[in-house]
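Of the protein chains in this complex, one is absent; all others appear in place.
Showing subunit A:
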């Protein structure tokens, strides 16, 4: 059965149709990277999530004693 199928497909077999990855791979890759960078740049900068970064090099100490 498989031999008959391949006999019939013999001529078309040479061309090797472009796969999903050939057609859309680059688009999927770039789209995914763009979406990722957009979302995470927003999350890291605009969202006001307390990430708990170290005060070293960041905070200027100020007087605490009353």
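The definition used in the following text is that a residue touches a chain if its C-beta (ideal position, glycine included) is under 8 Å from a C-beta of that chain, and two chains touch if they have at least 3 such contacts; residues count from 1.
Following the convention adopted for this analysis, contacts and distances are computed from a predicted model.
**Q** The chain that is not shown, which UniProt protein name from "Cyclin-H", "Cytochrome c oxidase subunit 4", "serine C-palmitoyltransferase" or "Protein odr-4 homolog" does it carry?
**A** So the chain that does not appear here would be "Cytochrome c oxidase subunit 4", according to UniProt.
**Q** Determine and list the subunit A residues touching the chain excluded from the picture.
**A** Interface residues of subunit A facing the absent chain: 1-4, 6-7, 10, 13, 16, 19-22, 24-33, 35-36, 38-40, 42-43, 47-50, 55-57, 59-64.
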